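A quick write-up on the structure given underneath.
A protein chain is absent from this complex, but the other protein chains hold their places.
Just so it is clear, A and B label the chains in written order, and each chain counts residues from 1 on its own.
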Amino acid sequence: MKDLREHTRELLEKGEIAAVIGYRQVSEMRTKPVIVTDPADAEHLVFNEYCLNNLAVYLTKARIKALCRTKDKTLKLAITAKPCDVHSIVALIQENQIHRKDIHIISFNCHGVVKDFGCEFNGDNLASKCITCETHKPLYFDKIFGEEKETPKASDQALARIQELESMTHKERFEFFKGEFDRCIKCYACRAVCPLCYCQRCITDKAIPRWIESSSHQRGNFSWNIVRAFHLSARCTGCGECERACPADIPLTLLNRRMAIEAKRSFSYVSGRSLETPTLVGSFNEKDSDELFM
Amino acid sequence: MMEEKIISRDDLLKICKDVIEKGHTLLSPGIAEYNVVKDVSQIKLDASALPTKTSYKSYVFPKAEPVLYYKRSKSDVQLIDVNVDGKNIIILGAKPCDTNSLNIMKHLFNWDYSDEFFNLREKHFITIGLMCSHYDEYCFCTSIGLSPVSEKGSDIFLIPLDKNNFALRIVTEKGKEFIEPYSEFLNTVDETLSRQVTENVKQPEVAFDCKEVHEWLGSNFENPKWEGIGNICLSCAQCAFVCPVCHCFDIVDEDYSYTEGRRMKNWDGCQFGNFTLHASGHNPRDIQSKRYRQRVNHKFRYYVDKFGEIFCTGCGRCSRGCPVSIDIKEIVSNCKD
Partner (left out) sequence: MNNIYMPHLAEIKEIIDESPDTRTFRLRFKDEDTSDSFEFKAGQFAEYSAFGDGESTFCIASSPTRKDFIECSFKVYGKVTQALYRLNKGDTIGIRGPYGNWFPLEDMKGKNLLFIAGGIGIAPVRCVIDNALDLRDDFKDIPIICGARSVSDIIYKQEIKEWKARSDLKTVITVDPGGETKSWDGEVGFVPAVVEKTAPPSDNTAVILCGPPVMIKFTMPVLTKLGFKDEDVYTTLENRMKCGLGKCGRCNIGNVYVCKDGPVFTYAQIKRLPQEF
């Protein structure tokens, strides 16, 4: 922690970065995002198992970008990112939303985070994305802190549920999602926390024509949640923020992860893993399988 | 009016069973939301449970409801009115921070014009509150004049005396009418028993003074704090939608064929960027800091000035659920620093 604070303080003092997007401890088992611009505030920064937020969501916000613009030059933005959050940053760079050179990535050796604030860190309370995580070391970084530690063991219930859904008939699966989406209240927290939902104007806010009904009845909820899953297919990096943010406890991971599995199976593509490869939806290969086209 | 009786858990469940059999809707708190009870064995009646993630306002003010249907022919239009069915909804085990919510919303839905969609449902809503023995870092009912033992808004209020028995306080005429047919289950009780429980209940510390917050908000419209919060807030409406009193809505038309459709009244939230966006592109609250400032001001200042009541119940749902951990209690408690 000392290293993190010293490092960011130094960068801020030297004027190399405009701000640090980081975590601040608010109580024993809770942190919250913080944007540090004053070197003196670097002492609040932390990194631990309670750093749940994927801070990459802030990188595309106009108000945060504005912090970096000074009279004569554009300063870098530092971000503290878990190795999985780095995937989102990579995806944003791949999609030309940010430039690698503008971002100073401070990452960590990660052994998992809790599924929710207020939970003790152990196998039972491990966030579901951490159970299957293969990147305990970030793929890209400018500075890395933290020791390597063993991730607690836990069983992959999400995958089991996906398999369970696969084995259902169409009708059963429809009924399952109907029950889940019924609770949707269209607060769009899923969209708000998603680093890849960076559209200036979301399709659901468009009224002429209205593609997605704004009412949160069955049809409106289905069209919103399914369209969002489509828009995120082969883009979602699986950070799970949407599911964590959902006040209605809708298991959005089941949709997004299912799409990710398909992208990997059909195109050997995993989102946010390489700065060198183009995005799947942004590139065309004539040898690509077309069995997914309806 | 106030009358106190004792009732056993089993008898209470017998009442519930009867209520369901009579065709009324019975609600009871689950984890994410208040659920419609189909089987009384689902009912927990646990005073120490966490508040549900969403409130029960959707049963009085649905998240999406039609206000009229229309049919179009070449140049003519035919309108079909909607009627709200006056079905009784009984809510069992509502938290004291939830029970007062309809009383607060009532002002808004009835100043000058009466929204009968709300009123009719509210009229048929019977609230059975349950004392609350849970609190966490987000709770602040005591700061806005409520408490874990507040009967405000309850028609009947329950206080757990032991594992199997509840003190049952009949608070309103509506409550009395509801419980009368079940008087065989009610027995007389020594009222000191329940008083002992309520006096010893753990209460969240008072975190702020509403008058001070009101005053501070009046003179700190341009405080740089708002910008700091606006930088973090991601503009979802989670806070407004889980809030037991937030009532903003949108009115939209929905065609379901070329000639037919309906007009919907849908929940909306002041944190959305397009909430106040004019068709011309002008937006009075164009940035997030202004929108968050509006939220806090509306809760602790504007509504108080307009309707004489704090627009909050202290349930802490907005903070508990906020994806970026913005804590309204923390903000208003520290407003002066």
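Basically, contacts are C-beta pairs under 8 Å (C-beta built on N, C-alpha and C of every residue); 3 or more make two chains touch, one makes a residue touch a chain.
Bear in mind the structure is a predicted one, so any value in this text is a computation, not a measurement.
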Given B:124, B:152 or B:265, the residue that touches the chain left out of view is B:265
Considering the complete complex, of B:34, B:109, B:138 or B:208, the missing chain is touched by B:109
Filtering B:3, B:46, B:191 or B:250 for touch with the omitted chain leaves B:250
The one residue from B:41, B:75 or B:192 touching the chain left out of view is B:75
The missing chain sits against chain B at residues 67-68, 70, 72, 75-77, 79, 81-84, 108-109, 111-117, 120, 221, 247-253, 255, 261, 263, 265, 268, 270, 275-280, 282, 284-285, 290, 294, 297-298, 301-302, 305-306
Residue positions on chain A contacting the omitted chain are 207-208, 210
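Following the convention adopted for this analysis, only the chains that are shown with their structure count from here on.
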Cα centroid separation, chain A vs chain B, in Å, comes to 31
Counting only contacts in the complex, chain B reaches chain A at residues 31-33, 53-54, 58, 63-64, 136-137, 228, 230-232, 234-238, 240-242, 250, 252, 254, 264, 266-267, 269, 272, 274, 287-288, 321, 323-327, 330
In the complex, the residues of chain A that touch chain B are 26-27, 30-35, 53, 57, 61, 63-64, 117-118, 183, 185-189, 191-193, 205, 210, 213-217, 220, 241, 244-245, 247-249
